[in-house]
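All protein chains but one are shown in place.
Labels for the chains are A, B and C, by order of writing; each one numbers its residues from 1.
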Amino acid sequence: MLDTEFFRRWLSAAAAAVDREADRLTELDSAIGDADHGTNLRRGFAAVTAALEAEGPATPGAVLVLAGGRLISSVGGASGPLYGTLLRSTGKSLGPADEVSPEQFAGALREGVAAVSRLGGAVPGDKTMLDALEPAAAALAKDPEGFASARSAAADGALATVPLRARKGRASYLGERSIGHQDPGATSSALLVAALAEAAVREAS
Amino acid sequence: MLDTEFFRRWLSAAAAAVDREADRLTELDSAIGDADHGTNLRRGFAAVTAALEAEGPATPGAVLVLAGGRLISSVGGASGPLYGTLLRSTGKSLGPADEVSPEQFAGALREGVAAVSRLGGAVPGDKTMLDALEPAAAALAKDPEGFASARSAAADGALATVPLRARKGRASYLGERSIGHQDPGATSSALLVAALAEAAVREAS
Amino acid sequence: MLINVPETVVPDALRGMAAAHPELAVDVDNRVIVRGDAPVAGKVALVSGGGSGHEPLHGGFVGPGMLDAACPGEVFTSPVPDQMVRAAAAVDSGEGVLFVVKNYTGDVLNFAMAAELAEDEGVRLATVLVDDDVAVTDSLYTAGRRGTGATLLVEKIAGALAEEGAPLERVEAVARKVNSSSRSFGVALSACSTPAKGGPTFDLPAGELELGVGIHGEPGRERRPMMTSGEIADFAVEAVLDDLRPTGPVLALVNGMGATPLLELYGFNAEVQRVLGSRGVPAVRTLVGTYVTSLDMAGCSVTLCQADEELLRLWDAPVATPALRWGR
Partner (left out) sequence: MLINVPETVVPDALRGMAAAHPELAVDVDNRVIVRGDAPVAGKVALVSGGGSGHEPLHGGFVGPGMLDAACPGEVFTSPVPDQMVRAAAAVDSGEGVLFVVKNYTGDVLNFAMAAELAEDEGVRLATVLVDDDVAVTDSLYTAGRRGTGATLLVEKIAGALAEEGAPLERVEAVARKVNSSSRSFGVALSACSTPAKGGPTFDLPAGELELGVGIHGEPGRERRPMMTSGEIADFAVEAVLDDLRPTGPVLALVNGMGATPLLELYGFNAEVQRVLGSRGVPAVRTLVGTYVTSLDMAGCSVTLCQADEELLRLWDAPVATPALRWGR
């Protein structure tokens, strides 16, 4: 079972990863966007960390709903509402339970990813965060405890955005010139999924 | 004797020299000024050339007065009024004669240089055009037909501005930092005096 | 860069704006700039916002005859919903609020969330999207046209109608009309530097330019060897006219991207007017200046709006904001 602590660990690992990789994310965003993705997420996850400290939400769902809300209130840009919705929607699907099974989480994450797709109107292949989130959610749907393979799926998905032409977000303005660059949002999504795997490993040990 | 043709030759050699060296003058002015001296003089001497063509002044004095007036009306900046005054004042001193002796010219040039000093309030050593004009005028005063030694005196004078600290014009704002650069106006003055020597050589031949 | 640390650029600017403009109410902590006399009884309120770095847009357009409030996000990052919810609450007189939103995924999403929340709190809300940038061509395969220079026209003209006391539906309608009558095209002669990145957002060698840029320091659609002012005007004006196909006179905004000297911008305007003249499209009003910017980017954009009597009357109506001020 995955408890509240697991989700806190996830988000704290995510915050650390985003902080560590912020410059790289911004660099990627400067090639095909507006050079703020790293700064955006660093600010957002710092707010999440602070809120989790301050409010101490008691259930997995509450942790994710709180985190999503903080992202919405502190990030801005495209990624704020999208990542905010991802976490809020996933959290809402988890309901009020104190612990959730990996199967429940895999289902909830699918809901969350679907909500991102609905909100932003993007589908896999559009060169967005969905190109990392979708394969990760699909991997967990197949093997709910396979966090490591979810991580590889997300990482592969992020890498696979390189040859794509962007159809959503700022990068789409570049047309053909968006080809050959890795999408910053897919890259940060891969970090979030890797953080999940990290939280799972630490739990196992 | 120096006839009208001599003075036209002088100014046309000066115009050619300024045009050829404009970029260098601007470069010098960009080190300790505002990067326009070459452009200023090129514009001015082009106007002088056009006016001399169009109006065909008949005496040495008229040639210089017309040229000085055109410089005033077309150059602007510090160098426009100063060079304009140099030529106008020299020309006025020459009076209405059809030809002038080298002695008369040497005396008139001294007047012209003095007028520049009065107008701009600068004296030799201030790191201005006077550092080339003064020695040239002094050389001619000593040997009215010594155009070649006037040329060397002006060139030496221009070179000797390098270690000076500017006390007049824009370069003075730099204080100590004006040291180590050759004054653009002294450099263009050396070109004008060289053009005089050129005109004299061509006359002799 | 003339900053302290990248993290405080926006609140620092808001403090400085508050000091310079006692006629505005600047809430630094919550990042909302409000007309000092808001809410204005009987008046529909206009709220806009977007990432910072486009100044004077939007904060410089807050005041009588234009915006009631502006919500600045981080640099090039759309504001968060909380800001717009707070702004709407501060300016709503009961006549409703119009959100003027530039068409970027981030702005659209954040304003949409804010609209939902504000409506929940009982505010009558309408939203108009500005999407005037013709450089974005195939809207099926993109996030759609970007909102750029036309934003100023929408805010000025809808703001004037609101100031006259028109109801929300009419203010919304005129805003939509201005947007659908306007097109823009932008050119970058240099990249810009964001505080967070600390250097240029992309690499543009001297002697080259980017055609079809937006206002977020992103590269354009095409890089070319440097063109003259006249060639750029030909390209930009024709790109706009070919899409707008105006049937009458236009209102022109000749806009600097940030670092282009006014001297150059006026010279560029001469070329823009030449091209308009040669295409038989007179500019009955022309505004030249640095209004919708991309930090310290060198470059320019041209916005043309097909004008009619109503739009011209509202354009000419008094406005009193930090950056746009005339009449009265």
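Rule of thumb we're sticking to: contacts are C-beta pairs under 8 Å (C-beta built on N, C-alpha and C of every residue); 3 or more make two chains touch, one makes a residue touch a chain.
Remember, predicted model here, so these are calculated numbers, not experimental data.
For the chain that does not appear, the touching partners among the shown chains are B, C. Across the entire complex, the residue among B:E21, B:D36, B:D131 or B:E198 in touch with the chain not shown is B:D36. Counting over the whole complex, chain C has residues 1-5, 8-10, 12-17, 19-20, 52-53, 55-56, 60, 75, 189, 199, 206, 228-230, 232, 254, 258-273, 283, 286-288, 290, 293, 295-296, 298-300, 320, 325-326, 328 touching the chain that is not drawn. For chain B, the residues touching the absent chain in the complete assembly are 26, 30-36, 38-40, 43, 72-82, 119-120, 165, 167-170, 172-175, 177.
One rule holds for everything that comes next: only the chains that are shown with their structure count from here on.
Centre-to-centre separation between chain A and chain B, using Cα means, comes to 73 Å. With centres taken as mean Cα positions, chain C sits 32 Å from chain A. Listed for chain B are no residues, as none touches two or more other chains. Within chain C, no positions touching two or more other chains are listed.
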